[in-house]
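Just one protein chain is left out here, and the rest sit where they should.
Right, subunit A next:
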């Protein structure tokens, strides 16, 4: 699972305060991918950047900016960082947790695949 997916996922067991899910990482890998500036620029407006930034910083990349830098198209250093966190970082093992204190449902990530299926009584 990449952080792009995390940016889209929510908990379905509850319907309030169910986004963004908290991430716990046991194992992550970097898989290198060709840097395509255009592709990443197109993706930026589709993201909840605040959520992405908070997640990235919580995971230890403290220098990652809180907001999209002003001259983003020229900011190659930022774009490369973003490329790394969005496209190249894969969470292979860990779990996602619903942020709603009255829910806190855990969703395991195994072999890079989050399991979001609810049990019969949770639906």
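As a working rule, a contact is a pair of C-beta atoms (placed from the backbone, for glycine too) under 8 Å apart; a residue touches a chain by one contact, two chains touch by 3 or more; residues count from 1.
In this text, contacts and distances are computed from a predicted model.
A.B. asks: Using the UniProt record as the reference, specify the protein name of the hidden chain from among "Fe2OG dioxygenase domain-containing protein", "Putative tRNA(Adenine(34)) deaminase", "Pyruvate dehydrogenase E1 component subunit alpha" or "Sorting nexin-30".
C.D. replies: In UniProt, the chain that is not shown appears as "Fe2OG dioxygenase domain-containing protein".
A.B. asks: Give me the subunit A residues in contact with the hidden chain, please.
C.D. replies: For subunit A, the residues touching the absent chain are 1-2, 4-5, 8-12, 19, 31-34, 38-39, 41-43, 46, 48, 90, 111-118, 123.
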